[in-house]
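Note that this complex is displayed minus one protein chain, with the remaining chains in position.
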Amino acid sequence: MIGYILFGLVALVAIVSAVGMLLSTNAIHAALFLVINLICIALFYLGLNAPFLAMVQITVYAGAIMVLFLFVIMLLGAEQVTLKSQLKWQAPLAIVLAVVMIAATFLLFFNVQASGGLSPLAPISEDPRQTETFGSPYAVGEVLFGAYLLPFEMTGVLLLVAMIGAIILTRNEAGGMRDEQRAASNE
Amino acid sequence: MNSLFSLIPLVVFFPLLGMLINIFFGRMLMADENSKAPGVIASLMAGLSFVIAVLMFVALLGEPEGVEVPFMTWFSISAGSRTLSIPWTFKVDTLSSVMMLVVTGVGTLIHIYAIGYMHGDIDEQASKRGLSSDEAFDLKRRRFPRFFAYFNLFLASMLILVTGSNYLVMFVGWELVGLCSYLLIGFWFDDPIVGIYNSMAGRKAFVVNRIGDFGMVMALMLIFWTFGTLQFDDVFARAECMRTASQFECLAVDAAQMVETSPNFSLMFGFGLLQPISFGAITLSFQTVMIAITLLLLLGATGKSAQIPLFVWLPDAMAGPMPVSALIHAATMVTAGIYMITRSNVLYAMAPFSADTVAIIGAATALVAATIAVAQFDIKRVLAYSTISQLGFMIAAVGLGGYVAGIFHLATHAFFKALLFLSAGSVIHGIEHGHHATAHKGHGDHAFDPQDMRNMGGLRKHMPTTIVVYIVGALALAGIPPLAGFWSKDEILLDASKHDPLIYILLTIAAFFTAFYMGRQVWMVFFGQPRTEAAAHAHESPPVMTTPLIILAVLASIGGLMNLPFGRLHFLAEWLRESVAYAHVPAAGEGFSITVAVISTVLALAAIALSYIIYGTKPLQEGQADPLRVAGPLFTFLNRKWYWDEAYEAVFIRPFKCLANWLAFTIDWRFWHDFVHDSVIIQFFDGWAAILSRPVDMGIVDGAVNGIGRLVAGASSRLRRTQTGYVRNYALAVALGVVAIVAYLLIRFFAN
Partner (left out) sequence: MQLPILESINLMAVLPVLIIAGWACVLLVFDLLIPRSRKHWTAWLALVGLLGAAVALFFQIGHFARLGSEAAFDGMVTVDGFSIFLQVVFVLTAIVGVLLALDYLPRHGIERGEYYVLLLFTTIGMMIMSMAADLIVVFVALELLSIPLYILSGFAGMRETSEEAALKYFLLGAFASSFLVYGIALTYGGTGTTRLTGIAQAVTSDALNLPLTTVGMGLLLVGLGFKVAAVPFHMWTPDVYQGAPTPVTAFMSVGAKAGGFAALIRVLVTAFPAIASEWGTLIAVIAGLTMLLGNIVAISQSNIKRMLAYSSIAHAGYILLAVAAAQRSENASFAIGAVVFYLLAYALTNLGAFTVAIAVERDDGTGTEIDDFAGLGKTRPWMALAMALFMLSLTGMPISGGLVGKVFVFQAALQAVPGDPLLLAVVIIGVLTSVVSAFYYLKVIMVMYMREGEGKAVLPLALKTVLAATAFGTLVLGIIPGPVFQMAQRAMLK
């Protein structure tokens, strides 16, 4: 029972923080809301008996990445985002779509649950896949370098590509200018 | 299977390679004015092709029953368990081997000859157009390789035709040789004086052949519909079967095999396969269907092999350069019809009516063309009509079931007719040179026709080699023993005398005329005194041209050896028996009739003597009319080739043009445009325009097509406006799609 209550509380906070992030006009506030949201997700991981993932979630997302976000926002001086939509009809339509989507999801899950399918809200302790080492660094490592070796390696390549991309897209104009200047000075 | 057989695709691909080289590198190869490289490469490729053909022959000696060498699947469509597949398989059997040897052998010689001839021909063109030496070189750089590219393409196409293992591949070759013929007849389409006639001749050949091809296509469809396949072997096997059993049984017997390897036409047409020969609502007897198929095939053959009623294109086709006439319009392409009928001998055996028709058409053509040839003055036209006539002999032979005789004559005819055309080319070449030599002295006039025999005479002194080979060719054609033509013609006449006296008589008369017009030609061209300055200054052609002539002359002399009608010397008959199921192979002692041989020889000698009396004893003088003119209207009738072209003009072309004019001017323009549009619609429109507002008018006038067009365009520009450029909008569209999909799936789930 206490599990449900805890889950409900954290879920509420997660939803509220997500909505807050969307609605706040101050970029810093939005980023901080996102931190809260990410921490909530870390808590879910904890609740699912995966402490390692939870720690990774907090250090990488809530920690490192969010710090980068805040840096960028402050460097650009874009704390205040002016959201003026030229398309008035867009927001209502988006809201309607979102509501339909949420309703559909609820319908889906409760219907499946009602018909006796996999129950999303079953107590964690009853899950047969729970073992002592579940979610431990050792188990995660074994899966990553075992069954999921290929996706893991591909992700490595993906990160390399992202790095190249970041360099290329940011150095583009400046680099070109520098070269021109270099060429000019050489002549 | 002998591993040599697997080389067979090369027989097509060597010439194809030569063509590609000449297309892409031809200009580069023409390093200087006298460069022969493109011609050498083309000839080399033709020669390699010949080598392959010889190898096939050698391989066949071991396995005379022949093989089919799979090469690739041209296309294959399968639906479930049913498959329609047309393979490109090479059929190597004794029949195709003979064809390959003739096509590549004679082809190679003519390629070599063309190296010399085309150089001269292009120079002639250049001087005709008054080009500077740079321009002349440019012309040569463009045209010399082009000619050999076409020539090689022709060779490849002809080989596709004769080696294809099904009707469709054969038809591809059939059409490709037609294309090459068209391209080469109009080779000098830009000749300043006769260019337009050249291209018109090409067009005529193409259009007339279309009529024949229509027959071919219809025949192919009928074959496919009846037998469910186009593979030669399958078609013939099923035809044999249906002779005694019903279509039901024959196709059901090998239904399993059909599904595996052959097209299933019910896939294409939706008709059941297992009914008696039915075409939707119509059911025909097997006999009728076979007659229809074979007659339609015959229509195709009359087009390609220039038989009555479609022979009119061949004389005009002589507008092409001489090697073209020799190779395509005498030795090889025009024999495609004979090959096709021989290949389909099983079908003709089941339709005696069609076979008889074939024989009659062939014999009639042989006689008609021979009479026309008597009254021609153009050296090439005489040979053209002679070709038609000889093709008539072959067609008559295959119609009588004398497939061996037909193919035999096809081969010997290829030798001596190519020889005659090429030596005629040599004559024209010489005359043109003579004309140039005199033209520079101020005697030249543009109306001079180097092909008119009345402008020749006395050439024997100037062209010693040419006259010898020419006479060999002429005697072979006239059927004088022991030259090749005698043996093959004799075999045809013998077959005819055994089966159909009428045909025999027609052919014998035609043979008489043949000897006569050849005698006439020889006396007119080579004997007497030169009738023009040009003839007086003519000179012998270069060795590159005379060497092939000599080889061909040898072949024309000894070609009969391949099928002497004596006992075991009847090689070709034995050879063809392997692949032509219904070939007559006479029993020992019946292959030769001394009576037939003596009659034809005596007649031929008599005809030659007659021609000597008329033309030899009193040689034609300059400006003198032909002695045969005494026949008056009859001569004109023959000279105007029985008024065939005029008859076609009156019966088909003029009514067709009238109809077209009527449709165009009366129906379309006056009635539809002037009356319906301008009067009815516009007045109607004007009337309504008074009532309705402007925008409505536009719709009515432009009609439905424009209306729909505008509707689409309107929708287009309106839809285009959804493309606002805002990422948020695009994301919204994605979200819309997501919700639609999820909603659909959920509704579908919970609805039932």
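Going by the order they are written in, the chains are A and B; count residues from 1 in each one.
Quick note on the criterion: a residue touches a chain if its C-beta (ideal position, glycine included) is under 8 Å from a C-beta of that chain, and two chains touch if they have at least 3 such contacts.
Everything numeric in this text was worked out from a predicted model, so none of it was measured.
S.K.: Can you say which of A:Gly8, A:Pro137 or A:Pro151 touches the chain missing from this structure?
M.R.: The single option touching the absent chain is A:Pro151.
S.K.: In the complete assembly, which of B:Tyr643, B:Phe665 or B:Tyr744 touches the absent chain?
M.R.: Considering all chains, including the one not shown, the answer is B:Tyr744.
S.K.: Can you list, in ascending order, the subunit A residues touching the missing chain?
M.R.: 108-109, 111-112, 115-118, 120, 142, 145-151, 154-155, 157-158, 160-162, 164-165, 167-169, 172-173, 176, 179
S.K.: Kindly note down the residues of subunit B that lie in touch with the hidden chain.
M.R.: Residues 72-80, 85-86, 709, 712-713, 715-717, 719-720, 722-723, 725, 727, 729-731, 733-734, 736-738, 740-742, 744-746, 748-749 of subunit B touch the chain that is not shown.
Just so we're on the same page, only the chains that are shown with their structure count from here on.
S.K.: How many angstrom lie between the centres of subunit A and subunit B, each centre taken as the mean Cα position?
M.R.: 75
S.K.: In the complex, go through subunit A and note every residue touching subunit B.
M.R.: Residue list for subunit A touching subunit B: 85-87, 90, 93-94, 97-98, 100-101, 104, 107-108, 111.
S.K.: Can you name the residues of subunit B that touch subunit A in the complex?
M.R.: Touch list, subunit B to subunit A: 724, 726, 728-729, 732, 735-736, 738-739, 742-743, 746, 750.
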